[in-house]
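As you look at this complex, bear in mind that one protein chain is not there, while each of the others sits in place.
Up next, chain A:
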Amino acid sequence: MSEESHAAKKRRMNGRSSQLESQPSFLDDLEMLQETNQATKVDDPSLLWARPTLPKLNPSTDALIFQQIEADEYMSSATQTPVVRFFGITETGNSVICHVTGFLPYFYVPAPVGFKLDNITAFKDALERGIEKGFNTIVKIEWKLKESIYGYHGGEQSPFLKVTLKDPKNIAAAKRAIERGFSFEGFPDFTAQTYESNLAYLLRFMIDCKVTGANWIELPSGTYKSREDRNSNAQINVEISYEKIISHQPEGDWSKIAPLRIMSFDIECAGRKGIFPEAKIDPVIQIATMVTVQGESKPFIRNVMVLNTCSHIVGTHTMSFDKEEKLLEAWSDFVRAVDPDVVIGYNTSNFDFPYLLDRARHLGVLKFPFLGRLNDVRTEAKDTKFSSKAYGNRENKTINMEGRLQLDMLQVMQRDYKLRSYTLNSVCAQFLGEQKEDVHHSIITELQNGNEETRRRLAIYCLKDAYLPQRLMDKLMCLINYIEMARVTGVPFNYLLARGQQIKVVSQLYRKAFEKDFVIPAVNSQGTEDQYEGATVIEPRKGYYDVPIATLDFASLYPSIMMAHNLCYTTLLTGGIIQKYNLVKDVDYVVTPNNDAFVTANRRKGVLPIILEDLLSARKRAKADLKKETDPFKRAVLDGRQLALKISANSVYGFTGATVGKLPCLQISSSVTSYGRVMIEQTKQAVESKYTIENGYEHTAEVIYGDTDSVMVKFGVKDLKKAMELGREAAEHVTKQFIRPINLEFEKVYYPYLLINKKRYAGLYWTNPDKYDKMDTKGIETVRRDNCRLVQNVIDTCLRKILIDKDVIGAQDYTKQIIADLLQNKIDMAQLVITKALSKTDYANKQAHVELAERMKIRDAGSAPALGDRVAYVIIKGGKGTAAYDKSEDPLYVLEKNIPIDTMYYLDNQLSNPLLRIFEPILGERAKSLLSGDHTRTIQVSTPSIGGLMKFAVRTATCLGCKTPLKNGESAVCVNCKGRAPELYQKQQTIVNNLEVRFSRLWTQCQRCQGSLHQEVLCTSKDCPIFYMRKKVQKEIQDSSATLDRFLDW
């Protein structure tokens, strides 16, 4: 296990999408918002924009307390020293900018042997010369006694030189100079490793002043002074020396969150057919914005700015502009007036903001690109590459908006959740349980060029897209969880999305080291390919278990190993030190299964174990508080907190193992995993040797599977309650064999349990014997995106039938029915659609979705998928030997042209393996019979309306009764079936009727979703199952009505 798997432990997703439930339309939502906001109903909605008026503030008598949300640094032109600038919000919602002066950057160098206080001046001069471009930059050099964090040195401190500089930019130059080496009086070739020289100035400041991300800061009365600042439009502008500020730790009352203003927005632009909008050409036609105050449930500002006229929309401030320049200018004025603290949206970083900025530049709207809190800093989009083991490589644009937090919900989703698709539509279907109308960008232009009613239509669509990110954020608690993460780990909020995992551990490590007088070496990390052995997996005994399987888990396994065995940088021993201090094995130090030595806690307690203990005890406190707390908002904060603490504790181990890291120490990480491996084996031994028939138990227990931090035990008892008792007892028994705080917990029982393979299983999850909690699956095809939905649904239903209903026969019957339906073309097309993003045009190999996009471009460039779109396709039948990539086809085209779907492909390439995987442990060899047999013998072959021969072929009608070709004069049935004609007519009539009912239902559903019952449905959402159903039924009605017509002359 490495760093990424911790992060990859994504949070469980709650709530499956429930699309078919009818939902109130978005217009109703807007109306409701208006009603609930009666108080804020004013004639001119723009009066609501400004922040609350500022209560009078007297620096000499009033303390100023605010929550800082962002910080940056700048060089004061007067003193030529760095100043930290906090952006914050007071409890009354007033904006604050606080300049903190006087804090200077520094780093450490170990004093060479023989170095005396007298040598400092010579050293200073020599170093000054060594720093390129540095002029009088060294402020002072002090003699300090410190200890390096790396390795145990008998607990003795050694002399270090603390070099304090004026300009943070010169630290790197000083570091290089020292590493390169120079000479000074008495020391001809001095060179050394530097310490703490690779820490950013801002983080250094926050660590030394004990400021954590997004915490509360107090400026006592009389310590600060107001200051005029023409460069910012903050309501309060103050200056203070760094020694005077009081930083409140985010606990107790200080865990509150200021009334932050959250702005969510979306833009629409009028693209041209077939081309992704380009800022140089295509105009921005609408911008919808919602502003909400953190902690309130409804947005208090809802507006939309529209190019050209637009009919009134209930509960919304609609503004019309005749010129695009005016629209952009008005929006930027609006942003500055509302002064949001948090800016959210969906894909705003990579699309909306860059587009607006480019467009404004193109149109020459000079006022536009000043969207931050500072009037003199232009907002720009910069390309950044972000690469992390946990999150992969991403290319992003970053938008600077000083003093405002940005939370692009798309990026949050991609980081924190593993989903089939990340379109706003499918994310909402997943988490909010509702579909969203998806208007293809080629239609947007048409709507814009229509009349004020069609523009209103578009505006509603745009408003919804602006509102959804806000609702998504509220539902998933993103803002609160991120704020808590910033507080727990101590990094600024904006680091969380922009940086990886390591910086969070770095921040905690430095904080603890600062407290304990340790200094941290600045390691020039080189990535090595060294791999160490990971976690162990006990070979699974595959099968279907119809008895309770108890699961024993080590709670926070890796952190508890580090604590129990005192594994840390500061406790790492080398052979030399052991000899030097005559350390005794197992008394003064232990040797890990990986053959590394660490001193025990009674010699010295490690820093990492202390950090972990702090984190875990803080988590315990948060969880205890959570139990007591009743206020839903405070509960959310506490829950976010305990989660952040857990994630942080788990990431410490990964940090030590990251070879491309700030401070890798493979001795620690490999010792941790080696302990883990030994412990899993030991647990297995302990359980299997104790619970035997010889020892008086009913059955002999068997460990059927184990992975990393858990073992699955079959105690053999049939009774759930009994199994839980045994599980609890066994966990206690085993825990005794290990050093605290290692703790084996009995967590759950799986009953029944289907063990398919390593990391692949499913089971019904019980924590109390009366009612199961849920169905739990791991590693089973449910989210893989190159599978069609059918696979996911079939597997899910089968597992439900097997595990919950314990109806294996039912599951088999269901599977057969689905396969029969598939072969008869009765499966809904949406179930068969596979989607893939068209991320680049030059793939090395031919791929189905790329080929299809090419073909669609030839057919109609306007509606063909553009770069970045997701291509939806189904696999159609092709001649023998046709490559799979040539068999992909646009689902809509398939529906229209009635092209036969390659049902065998779906059976053989999509369903077969996942189905066999779950049925083989149960049925053994017989599982294969699911895929052939009588249910596969009824098929339907549709006749396409395309293909070289179709122009020439003539259809001979076949008898509706027996399918033989009809002769002249027969229209519906053959001579032999004449008697059955009334029955067949009736049957056909019923089919048509049912289809008509179905169609009108689907149509209404779509109209409801678009929020208008008297307009045509425009939506072409490829993620929405209803879309395909609607299209298919439409087609089927035509066909079956035609068939019905054949009875006319009967």
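Definition applied: a residue touches a chain if its C-beta (ideal position, glycine included) is under 8 Å from a C-beta of that chain, and two chains touch if they have at least 3 such contacts; residues count from 1.
Everything that follows uses one rule, which is that contacts and distances are computed from a predicted model.
The chain not displayed here is annotated in its UniProt record as "DNA sliding clamp PCNA", chosen from "ATP synthase subunit d, mitochondrial", "DNA replication complex GINS protein PSF1", "CTLH domain-containing protein" or "DNA sliding clamp PCNA". Within the full complex, the residue among A:C568, A:A686, A:C974 or A:I1026 touching the omitted chain is A:C974.
The missing chain, though absent from the display, is touched by one residue of A:N375, A:T958 or A:N993; that residue is A:T958. Note that of A:K162, A:K210, A:K816 or A:K877, the residue touching the chain absent from this view is A:K877. Where chain A meets the omitted chain, the residues involved are 824, 877-882, 900, 902, 934, 937-944, 946-959, 962-965, 974, 976.
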